[in-house]
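Just below is one structure, and these are the notes that go with it.
Missing here: one protein chain of the complex. Every other protein chain is in place.
The first chain written gets the first letter, and so on, giving A, B, C and D; residue counts start at 1 in each chain.
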Amino acid sequence: MSSKRPNQLFRNLNAKIASVPMILTAMVVFFGGTIWTIVYSFTNSKLLPREKWVGFDQYERLWNTNRWLISIENLLIYGILSMVFSLVIGFVLAALLDQKIRFENTFRSIMLYPYALSFIVTGLVWQWLLNPDLGIPKVVRALGWESFDFDPLYNADIVIYGILIAGLWQGTGLIMCLMLAGMRGIDEDIWKASRVDGIPAWKTYIFIVIPMMRPVFITTLVIIASGLVRVYDLVVAQTGGGPGIASEVPAKYVYDMMFLGQNLGQGFAASTMMLITVAIILIPWAYLEFGGKRRG
Amino acid sequence: TDLEVTHWWTSGGEAAAVAELAKAFDATGNKWVDGAIAGGGSTARPIMISRITGGDPMAATQFNHGLQAQELVEAGLMRDLTGVAEKENWKDVVAAPSLLESCTLDGKIYCVPVNIHSWQWLWLSNKAFEDVGVAVPTNWEEFVAAAPKLREAGKVPLALGGQAWQRRGLFDVLLISLGGKELYNKIYQDKDAEAARSEDTAKIFKAAADAREMSEGSNVQDWNQATNMVITDKAGGQVMGDWAQGEFQVAGEVAGEDYTCLPGLGDNALLTTNGDAFYFPVLNDEEKSAAQEELASVMFDAKTQVAFNLKKGSLPIRKDVDLNAANDCMKKGLAILEKGDVIASADQLVTPDTATQIEGMFTEFFSDMSITPEDAQERFAELIENAD
Amino acid sequence: MEPSISIRNLSLNFGALKVLKNLDLEIGKGEFLVLLGSSGCGKSTLLNCIAGLLDVSDGQIFIGGRNVTWAQPSERGIGMVFQSYALYPQMTIKGNLSFGLKNAGVSRDEIEERVRRAAQVLQIEPLLERKPAALSGGQRQRAAIGRALVRDVDVFLFDEPLSNLDAKLRADLRVEIKQLHQKLHNTMIYVTHDQIEAMTLADRIAIMRGGSIMQLASPNEIYMRPVNKYVAQFIGSPSMNFFQGTIEGRRFMTEGLTMPLDGYEMTGAGAKDGPAWFGIRPEHVASGEAANAMPVTIDATVDLVEPLGSDTLARLEALGQLFWIRMDGQATVEHGDKLTIGFDPARAHLFDEKTEERI
Amino acid sequence: MEPSISIRNLSLNFGALKVLKNLDLEIGKGEFLVLLGSSGCGKSTLLNCIAGLLDVSDGQIFIGGRNVTWAQPSERGIGMVFQSYALYPQMTIKGNLSFGLKNAGVSRDEIEERVRRAAQVLQIEPLLERKPAALSGGQRQRAAIGRALVRDVDVFLFDEPLSNLDAKLRADLRVEIKQLHQKLHNTMIYVTHDQIEAMTLADRIAIMRGGSIMQLASPNEIYMRPVNKYVAQFIGSPSMNFFQGTIEGRRFMTEGLTMPLDGYEMTGAGAKDGPAWFGIRPEHVASGEAANAMPVTIDATVDLVEPLGSDTLARLEALGQLFWIRMDGQATVEHGDKLTIGFDPARAHLFDEKTEERI
C-alpha cells in the first residue's frame, strides 16, 4: 500500500480495458470514418478514393443540384411531420392505453408489431396498399366513391405523405411504448392531486404529464431523429425515389452518388453536409445531457 | 473449380439466358456459382464494387460497358484477358468492335462482351390497336396520333417504368431516332451545349413531352412490368431495348402476330450498340485464375453466344454465328447492324456521374407535368456543358 | 358534535384482498383526526376513499351532510396533501396553487386573493414565483398544503405529509400544521405512522389495524387507557413493558412477584380472574429513591443505556425479562449497575391473555 | 486511545465543488463515532472516502495504522451498511452474506461458520434461504449488517442505516446496533441526521457542517457544552430557546430581563462583555411550582401544547418571543393559559453574537 498517488492510468484498469471496443468504435469507425469522409469530400474521387483536391467544388455542385435540394426539402417535410405525428400519435395512443383498459396487452402488441418488420417490408406492403390499381384507392372507388383520387405514390406532390404513412405505421408503436413507459413512471400522487383539484384528464395530460415527461420526449426525439437520417430503405422499397425525384432523400443521394454515379467525392460532400446537420442538432443536446449535469 | 459470378439478370428472359452460360461453363467441368442480385444494376453495382475494393472479389461479374469499371481496371483489380482474346482472335470475329474497344484499356482487354443490345425499339401491342380500331402504327408520329384513341379506351398509350434509366433511355431513343446521328454525336460525344440548346433538340423535347403525356398512368416501376402491360394489351406500346423481346418470348407471344417491333421507332433505323460485359477480378488463387480464363473463353464461344442471345433477345457479339433460329425482330436488328448503322451508346460516351445527373433530370421531367420542355432542355444543356 | 364526515359500513376490496372491512367513522366539524397504524393497515386506502380517489366496494360516505359516495373528488369539498408533495413540477408555486381554481372557473381577482392569503398563512410569499425544484423539502410541503388551502374547503386530508422530511423539519412543520388547524378550524384527517405526530396533532386518534379501527379516542385516552394490548404496545416509545401472569382476586401474580391491584380501574364488570398481561409504561417506572415510595419495587440490573439528552432510556433486566424505563436526562447509570425500580399498579394496564382486551 | 482510523488533512472536490475541506479526524479502536449533520454537509462523502469508494483529492487515510489512501475498498478491512440496504436482490440472504467471503477466497467451511455466527448474532437464521424481496425492511437491514459482520473486519461503516425504517423499527434496530457494538467492540462510524440515534449510539459525535467538523465530543458534552450556536441549536428537540442581548459584567441583559450568570462556567478566559446569545434548553425550564425555586422567573402565556404522552411540550410566549418548554406528561395546560416559568442560568449556554462561539 503505497502512500503515493498511483498512476491514474492503471486505476480500474479493467474498466478501461473493457471500454476498448467502445473507444475503438468511437474513434476509429465513427470519428475516423467521419474525418476520412470529410477529407475526401474535397477531392474529385470517382469510383475509388484518390487525393485529387478540388476544394469546395463538390459542395458547389451539391447545392446547385436540384435533386439534392429536393432531397433536403423532403427530409425536412418528412422529418418535421414524422416527429410531430409520431409524438402526437404515440402520445395519444399511450394515453388511451393508460386508461386501465381491457386487452391492453393485445392493443399494445398490435401497435408494436410493425416495428419488428424491416423498412423494406414496410415499403413493399404500403407500396402495394397504396397502389391505385390494386390497393386502398381502388377499394374506396369500388365502394362508390368514384372520384376518390388518392395515389400518393404516383403523385409527386404528395408522395412524401405516402411514405410518411408507411413510416408512421412502422415506427409509432415503439414511440407509443416509450411514452407509455414514461407515463407509468409518473408519481401516482400527481394524478390524485389533479383529480382533487378537479382538473380534467386531458388537461392533466397536457399541462402536467407532458412537461413531466421531458426525458422521455428527449429519448423519443433522439430515436425518431436517428431513424430519420436512415429513411433510405423505406424510400427505396416504396417508391425508389419516384415518381421522378419527388421522394428522394439525402441518404439516397449519397448512396446513388457514391455507387451509381461513381462519384465518391460528391457522395462524401453530401455525407458531410448530413453529418454537419446531425452535429448541429446533436452537440447542444449531448452537451445538455452529458456535459451539464453530473451524477449525484 | 467453383466460380462465383455476380450479375443482375433476374427477369424471366434474363434468367433463362444466364442458365445457358452456366450450363456451358459447367460443361467444362467447373461450377458456376450463381450470384444474382435482383433489383437491377443500381442495386447490384454498389455491392460488386464494395466487394472488389473490399478485397473479397467474386470470380466474375457483370458490368455495363464503358466507364463504369474503368477505375477498377486502372487500380489493377481486374484480370487482363488479352491472352485469351488473342488466342481466340476476338478482334477479328467481334460483331461490334466498339464494344470490345470499350473493354480495352492501354491496348489490353479486360472484359468479355457477351451481347449487343440496342435501345431504339418501339414495341407495340397489335391487339391493343385492334381493340380501338386503329391500324398498328409504323412510326412514332402515327403512334402519337393514335394515342388519344387508346386513352379513350382506357389504355395507357405508352408504358413507361418509373426507374430513372428507363426515362433517360426513352429520351436518348427519341434523340437518335427523331434527331439523327449527327445531333446525337454532337451532344453526347462532343458535349456541345450549343447543339443541346438548338431548335433541333427543342423538337426532341417536344416529342419527349408527348411521350410524357402518353405515359401518364403507367404506374409501374420495372421495365418488364411495363413490357407486361404491352403483352397484356393494357398499354399501346413501350420504348425499350431489345431485351424486352425476351419477355415477349417467355410470354409465348409471336413477333408480327401478337406484337410489332419498330427499330429506330420506325423513323430512323439507327441503333446504338450497347451490351453487357463480364469482368474478372484478380484472384490470388491459381486454380481459380485458370478457371476464370476458361469462363471468359466459354462466354465468347460461338455456341454459347447463340444459345445465350436467343434467350436474352439480344444480338450475339460474334459475326460468325448462325442465327437461323432468330425471330423477326432480331433479324431486323441484324440487318441494321450489318449495314453498319450503328453508333456508340451514351453510356460509352459520358461518365456514370453525368449519366446519373441526366437520369435524375429526366426522371423529374417525365414525372412532373409542370416542367416545360424548354426548362428541361436548358437544364439538359447545362449538364452537357458541365460534363467531363 | 355535528359530524363533518361520516363513513358508514365502508368496505373496500382490491380483488380478493379485503383492505377495509365494514368501517364506521364519524368525524366532527373542525375536528383533527389522525389515522395511525403500521404500514399496510389501510390508512391511505381509507383516505383515498374519502377523497373519492378509490371507488368503495360497499358503504356510504357523507361529507358535510351530503352523500358523496359517488361524487368526483373535486366535488367533495376536500383538499389533499400528499407524502411526495405531488406538486406540478413545471409550474411555479403560484401556478400550482392557482391551477385548480382556474379550472373551476374562479375569477382572476379571486384567485389572486386566495393565493395571496394562503401564501401569507403559510409564509411562502417569497417563494411564489419559484418552481418546486428550487425549494427545500419543507418549503415544498408548505406549498402543497397551500394548494389544498386555496380550495377553501372544509375538509383537509393529509397522507403522511411529513414522512419525507428529516426529524428537525418534521417537528417544525408539525407545529405549523397544528397552528393552521387552530387558525382555520377545518376538519382534518391526517394519516401517519409516527405516533409523536399523532399524539401532538390529534383531537382524536383512530388506531387502525388490518382494515379496522381498533380504538378511536383522544390521544390522552389512548395513551392512558388503550383498549387492547396491540394499541398499548403500539403507542409509546419505548413500548410498554409486559409481564405475563394471572389475576387472582385483586392481585396480579407473575413469577417471583405478586402485586396488589389497588387503585387500578377495571373496565366493565370488574376483576375477572385468569391469565392476563400486566403492562406498565417506561415513564411510569420510578428508579432510585423515588422507587422506594412505590407500592411495588423490584431489583434490576442495567443492561443498556440510551441517553437522549433530555431524558435517558435504560433497559434493565428484571424478573428474567427485559424492561425499559425512562429516567431523567441527568441520570448516570451504566451497563451492569444494580438498581431498584418501583411502580404503582394503579398506572398499569391489564389485558386478557386470550382476547388481549383491556380488563 | 490507540487510533483505529486516522484521517489527515482530507479534501475532496467534485469538480469545482469542495465537499470536504482539510478534514482531520482520529477514531479510537473500538470507538463508536457518529457523524451528524444536516443533509448535504458531506457525511456520506466522508464515509465513502474512508471506504475507498471515492478517490480523495488530497490528504491521507490510515486504517489500523496502514496508509490505505489508495487501497481498494475490499483491502481496507472495513464493512459497510447502506441506507437502502443494498442487498443483492438475486441472491439469498446466505448468498449475500457469503459473496464477499467467496471473493476473498475464504474456504467453504469457514464461510459456513462465519455466516452461521453472524446470522446467530443478528437472529436471522430462519431467513438465510430467503431472497431480500421476501423480507421486511428491518429484516433486510439486519441482513445488510450481517453482510458487513461476516467480513470479520475491525471497522464498520454505517450510512444512515435506519432512515428507511419506520419509527418503531428504528428504535428497535438502534438498540440492536448498540448491543452489537457492545458485543463486538469494533470501531464503528455511523452517519445519520437523526440526533436521537446520534445521542444514544455514539461514544463520540462529530457534528459536521459544510464539509468541516464543528465539534467532536461525547454526546453528553455536545449536549451540555455545544461549542457554538449552530451545534446548540442542532442538538435537542425542540431546539434550544435563544434570547438576544448583551453581557455586562456577569449579567446577561435582554429586553425586560436581567439575569445574573452565577454558576455559569465560562469557556477560556471568562466573561467578555458584549452582544451575545443566551440559550436555554426546553427541558431545563421549570414550570408551575418548581419554577418559583429557580433563580430566574418569567411570566408566559401558553401558545401551543404538544402532548407526547410521556412528556408534554408547550410553546409559550414570553418576552415577546416564542419559547419551548418540556413538561411532565401529566401536565394539563391549554392554549391561552398563563404560566410562570423559571430556569437556572447555570444551565444556560452563552454564545458570542458575531462568531457564535460559546462564551
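Please note the rule applied: contacts are C-beta pairs under 8 Å (C-beta built on N, C-alpha and C of every residue); 3 or more make two chains touch, one makes a residue touch a chain.
What we mean here is this: contacts and distances are computed from a predicted model.
Chemist: There's a gap in the complex where one chain should be. From "Carbohydrate ABC transporter permease", "Succinate dehydrogenase", "Cytochrome c oxidase subunit 1" or "Pyruvate:ferredoxin oxidoreductase, delta subunit", what does UniProt name that chain?
Modeler: Protein name of the absent chain (UniProt record): "Carbohydrate ABC transporter permease".
Chemist: Which of the displayed chains are touched by the chain that has been omitted?
Modeler: A, B, C, D
Chemist: For the chain left out of this view, which of C:7, C:23, C:41 or C:56 touches it?
Modeler: C:56
Chemist: Using the document's definition of touch, tell me which of A:72, A:125 or A:163 contacts the absent chain.
Modeler: Final answer for the missing-chain contact: A:125.
Chemist: In the complete complex, the non-displayed chain touches which residues of chain C?
Modeler: Residue positions of chain C that touch the missing chain: 8, 55-60, 62, 66-67, 69-71, 75.
Chemist: I need the residue numbers on chain D that touch the omitted chain, in ascending order.
Modeler: Given the touch definition above, chain D has residues 48, 51-53, 72-75, 78-80, 82-84, 86-90, 99-100, 103-104, 144, 147, 151, 159 touching the missing chain.
Chemist: Tell me which stretches of chain B touch the chain missing from the display.
Modeler: Residues 4, 6-7, 9-12, 15, 18-19, 22, 32-40, 43, 46-47, 50-51, 53-56, 58, 222, 224-225, 228, 231-232, 247, 250-251 of chain B touch the chain that is not shown.
The working rule: only the chains that are shown with their structure count from here on.
Chemist: Could you work out how far the Cα centre of chain A sits from that of chain B, in whole Å?
Modeler: 38
Chemist: For chain A and chain D, what's the span in angstrom between their mean Cα positions?
Modeler: Result: the chain centres lie 54 Å from each other.
Chemist: How many angstrom lie between the CA centroids of chain C and chain D, rounded to a whole number?
Modeler: 26
Chemist: Under the touch definition given earlier, write down the residues of chain C that touch chain A in their complex.
Modeler: Residues 48, 51-53, 72-75, 78-80, 82-91, 99-100, 103-104, 147-148, 151.
Chemist: In their complex, what parts of chain D are in touch with chain C?
Modeler: Contacts found on chain D: 38-39, 166-168, 171, 174-175, 178-179, 182, 193-196, 199-200, 219-220, 223, 234-239, 281-283, 304, 306-311, 313, 315, 326, 329, 335.
Chemist: So in the complex, which bits of chain B are touching chain A?
Modeler: Answer in residue numbers: 42, 45-46, 49-50, 53, 68, 70-72, 75, 162-164, 219, 221, 351-353, 355-357, 360-361, 363-368, 379.
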